[in-house]
Every structure is written in C-alpha cells, then in structure tokens.
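Missing here is one protein chain; the remaining ones are kept as they sit in the complex.
Chain naming follows the written order as A and B, and within any one chain the residues start at number 1.
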Amino acid sequence: MAPQTRKAAIVGGNRIPFARSNSAYAQASNQDMLTATLDGLVARFGLQGQQVGEVVAGAVLKHARDFNLTREAVLGSRLSAATPAYDVQQACGTGLEAAVLVANKIALGQIESGIAGGVDTTSDAPLAIHDEMRRVLIALSSARTLRQRLEALAGVRPGMFVPEAPRNAEPRTGLAMGDHQAITAREWGISREAQDELTVRSHHNLAAAYERGFFDDLVTPYLGLTRDENLRPDTSVEKLAKLEPVFGTGDPDATMTAGNSTPLSDGASAVLLASDAWAAERGLPVLAHLVDAQTAAVDHVHGGEGLLMAPAYAVPVLLARNGLTLQDFDFYEVHEAFASTVLATLKAWEDPAFCKERLGLDAPLGAIDRSRLNVNGSSLAAGHPFAATGGRIVASLAKQLHEAGPGRRGLISICAAGGQGVVAILES
Amino acid sequence: MARTVLQTAPSMPALFARAAVTARGRGGDLPDTRLARTGVRVEAAALAAYDRVCGFSLADPLPPTYPHVLAFPLQLALMSDRSFPLALPGLVHVRNRIDLLRPVRADEALDLEVWAERLARHPRGATVDLCASVSAGGAEVWRSRSTYLARGAKAPEGAPESDLSLPVGELPRPVATWRVPDSAGRRYARVSGDVNPIHLSGLTAKAFGFKRAIAHGMWVEARALGALTGRLPDAMAVDVVFRKPLLLPSTVTLATAPVVGGGWDLAVRNLQSGAEHLLGTVRPL
C-alpha cells in the first residue's frame, strides 16, 4: 500500500545567539550548545519528558568523540531519553537538510513529530594530530615487540608534533571558500558597492527584527549572550568601504572583505516539526508547512562552475515541480555565505545565457522583489555557524510567513561546501 | 642487445652513490642493454603510502603513474652503470609520456623491462629517453618514456634534435591551489625510492646547483592526475613536459580543461609568478 503523504508542519524553533569565533562560546562544545538549544525548544513548547519521533542534527566541524552528537545531546536534554536521534552532515546545508529529512518522515507517516537542528563551533574545533604522527601511533599500538616499537618510534619527526587544524578550504581545490566565491564574484561582475549595500541591509534588518521583538520566541540567551554577537546595527556603506579585501586578493580589483563575508561563528539551532494532528493535540501552533525541497550540486573543481552556485540549479527544478515561478513568493531567504553569493545567484537567475545554457531553460527565471529578500537579516549580520544556519532560517521564515497570514509562500536557498545547494519552499 | 633479468629491485641509495662517484669521464653511445624483472607484485602498504602522498584514492586499479615507481629502480641501475654516457647527478627530468593501454590491477603479476634510447641534441646540452614497458600475462599494459636533460653534455654527431614541444590549449581557470611544503620531496622520496639529493633538502640541492630543493616531476604529474581521479579515460596517453623547477616550498595552482573528444589539458603554475612548472595533455587511447 502506498503511504498517504501529508505536509509537515513547522511548529516553531529555537536557537542560541550566534557568537563570533573564540568569543562568548569559546569554552562551549558542540554538544553543550546543541543541548542548550534543545532545552530552550523544550521549554518553549512544554516538551519536558516527551518523546518526539526523531531528533536529526549535525555539525560540520566535529570531534571524533562526537560520533553520536545528536543522540548524546538528546540524552543530556529534557526530552525523553526514549527519543531516537541521528547525525547528518551536508556542510552549510546540514540544518535545512535535517529539516527536510524530518519533514519527509512526517510526510510519510513514519513519525508524528521531530526536531531538526545543527550546531557548529569554530572555537572548540577538533584539532587532529599530524597525519604521519597518527600513523606512527597506530603502528606503535599494533607493535608487539620492543624492536617493532622502536622502529615505529623511529619514524617520528619534530614537525609531526604540530596538530592539524581544520581549514575552511575545499579539499579538492585547496581554495578557501571565500577565494572560490571571489572567482564567482569576478565572473559575475558583482561590485564592491552592491556587496556592501547588501551587507548593511542584512545588519539593519536583523537589528530591526530584534527591536520589534521578532526573535523573542526564536532565540534563547546562552552564556551571557542575548543577541547575535556579530550584529552591528550602526554599520553603514561608508564604514564597510574602509575595509581591505581579504579574499581573491591576487586580483587588484578584489571586492570581498571581512564585512561582506560571514565571520567564523559558533552557535546552534533547532526546529520543531510535526504532523498537523500532533500539533493540534498539544495545542501547539502551526507556523507554516514545508512544501517541498530540492538539492543540487555543481562541478566546482573541473566543471567551471562556482563553488556556491548550486542553489541556482536547484531552484528551477523545485519551481518546475511545484508549478511556480520565481516571482510567486512573498519572502526569499537566500543564505548570505557572502554578499556576493546572494548577488551572483540572483544575477544568474536574471541572465538569459546562464538560464539557457546552464539551466536549460527557455527564458530566465527573472528578477525578484528585493524588498522581500532576507527581511529579518541573514548570515552576514547574524553569523554563520555552518550547520546551525538552516535551522535559523527555517524557523525565522516560518514565523515571518505566519505573521503575514495564511497562504503566504517563502523560498529558502542555502549554498554549501563541496559545490552543493539545498533549497526549500515553506507555506503558511 | 643484452637483456639482464634481475631477481630483486636494486637498492637505489647505493645506485645514487655509485652514480655520484663514477660521474666523471662519461661519454659515448647509449648502452644496448635492457634490464628486466618478472612477476613483480605490488606491495599494498607501499601503494597506499604512494596514494596518500600523490592524492590518489586507494583502489584496485593502479594509479597511471605507479608502474613508473616499479620501473624506476631498473632505469636508475641503467643510468648509474659506467656504460651509461651521461652523468646521473644533475640530470633533469624534462618530459614524461605514459601510455596506459588498459587499467592495471594492483594484484596482477607484472613483468618490467627498461632501456635507454634516443640520445638527442638540446640547446643546453643533450637529452636521453629512459623507456619502460610493463606487461601482464604476456601483453603490454603500460609503457613510458622519460626524457632527461644533461646540461652541458654533448650528444654524438648526427644525433636528432630533442623534441620538448607540447601543444596545450588555453588554461585560464585554476581549479585547485596546492600549498607544497618543504617536506614534499622527502615524502615522495619515501614512497617512490627516488632519493635523488636535489629533492631532499635545500642543502643537498645546493650541492647540485639548485637554490632550494625541488619537487619531483613525477610527483607533480601524479598529483595532477590524482586531482582528475574518476574523470580519466580507462586507456590513455599522458604527456607532460616539466618546465621551471618547482622550488620547495611553493604555492602552485592546477588548471585543467576538458578537450573535445575526451581527455584533458592541464598546467601547474606558480601562484605568485605564474611560471609554468608542468604542462600536460591526457588523451584517450
């Protein structure tokens, strides 16, 4: 029997304020932050001791000891210990992909409720021992005789004592994500001014959202932080113009600065999803439904496509499947990995050649109403703890749609390392 | 033609040492000698170490450059022998061609044969080709031709002109950046056995007239092919020329471009100066 599908409801969300790297959360581990975030969600919706269908979350930078990160966070939380959990990882798409996975199980009737989340720390990052040292130690542990042990130890060189820190670089290209994006920005002719303007809008929108209490039921303070640490309500195009480029610096016309790029940050987010019936039984609200989602990937290594351009490919597929145009949305949430990522993606959708040759479309998707874009700020202002961004966006957009009234539609577009993109449609 | 079959791979440090002390007073024609080994088995741990250093993934089919590692000790034995007309110290690898006739599996018993040929004239000296052929089950599966330049050496009268030209298409787009550390030469030496002092340290390289240690050409080639893992034809001709030595440490870029009809053009260049270290083509066979 083919199972009946239904659309999963987004009941609400919780996150901790995002901190800048090596700052407020310098001592907090991924598990600490995820547990605190789950507990905040539990408090918001009265889930103490309750068993939800599944908790799905992940971290991009993960210690070996955190192999079962999400389950361990559940065990440390106020949720029932009988709540199953598993980890996922799709780089910056982790949080949204986790929500899609939970929503799909709800849609299939396999679970009635679930929590999707993500967490990342760049402060308590996993340092690995030098790879050659690691091999020496493995050889040492399997050595049986003194002679074998001495032979193993003979391989040790002073340089091996230096640990390896995770780098924000693509393994196959060796380029930092920002350097990749600098290439894309140059190819699409994204100006420094346009990037700085988008950045200022992100800060101002986020600040305004805090001022009007929009985040009062989306954020729970943590370790003394009550708002996103990166937020600069008083920033301006003039202030941003003073910053030196930090990516693509081989190019004399480099445009990407520490201002119009997201900083390394720490934080966690979680979203509560459920069937309509589960929410109704508990008297919980339904902010929006997760209508559909799509992933895509591009060959950023040898294929000549920009690392962060995959959402540009995913969205038209999603639109076609749902019989929608790019203009059929009340709100757009395009993750601001870099200001130029957003601008290049929008420009690509407006570009006839790109849409025809790369996307195989007869006509470009066209422009969007920029006043509907990232209306409550996005990653440039809030920060971007990789796996936590999806949960931040899903909960914020769902609330925004709910406030706007029934039948409103929102589009989420998140680019991810490895040339990937995750996009989704929410509807109130 | 004399064909000598060796029972084991010769010790390369010893060969390098012998070549060094017998460097003077060489000359004349190439020896009409072939060295061979039969039933050679790939050692799994050695292959894994090689894969790690060159960026290949450990798999049953051998990396296209791996048979070179098996054949190189024989080539070195040939070159270090007194009968070889050019002095090994100071020889520079300037071109490498590999024909992979079919994928070679790591568990196949391989027969190797190496020889030298084509002593040629070069504006800065003389070049010689060291050839290798690898067979499995009686059929050739892999062959290579490595061209070495002996600066200041003289090719015999009537020798042909050395051909180091390789037409490569436009390669404007770097696809990867490698930070090549100071230890790159030592690391490749450990997995390939090529302990030529010019690769091992700045000090030993200076002794042979280089400012700093230089990366093995075969490592640069292997790393470039490694970056294309999964996108290479099963049977192919790889042709690379080594231009400016890659001084250690350096940051370099790899540029690739697919070509019509299959295969790739590729270049490894210095990130700062843009100087070309390697140009190459990969074509299906």
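Note that contacts are C-beta pairs under 8 Å (C-beta built on N, C-alpha and C of every residue); 3 or more make two chains touch, one makes a residue touch a chain.
Throughout what follows, contacts and distances are computed from a predicted model.
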{"item": "\"ABC transporter ATP-binding protein\", \"Peptide/nickel transport system permease protein\", \"3-oxoacyl-[acyl-carrier protein] reductase\" or \"NADH-quinone oxidoreductase subunit M\" - which is the UniProt name of the missing chain", "value": "\"3-oxoacyl-[acyl-carrier protein] reductase\""}
{"item": "Contacts of the hidden chain among displayed chains", "value": "A"}
{"item": "Chain not shown: contacting residue from A:T5, A:T226, A:T249 or A:Q327", "value": "A:T226"}
{"item": "Residue ranges of chain A at the interface with the undisplayed chain", "value": "36, 39-40, 42-46, 48-49, 78, 213, 215-217, 219-222, 226, 282-285"}
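Rule of thumb we're sticking to: only the chains that are shown with their structure count from here on.
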{"item": "Distance from the mean Cα position of chain B to that of chain A, given in whole angstrom", "value": "45"}
{"item": "Residues of chain A that touch chain B when the two form their complex", "value": "131, 159, 172-175, 179, 250, 301-302, 304"}
{"item": "Residues on chain B engaged by chain A in the complex (per definition of touch)", "value": "52, 173, 175-179, 183, 227-228, 231, 256, 258, 264, 271"}
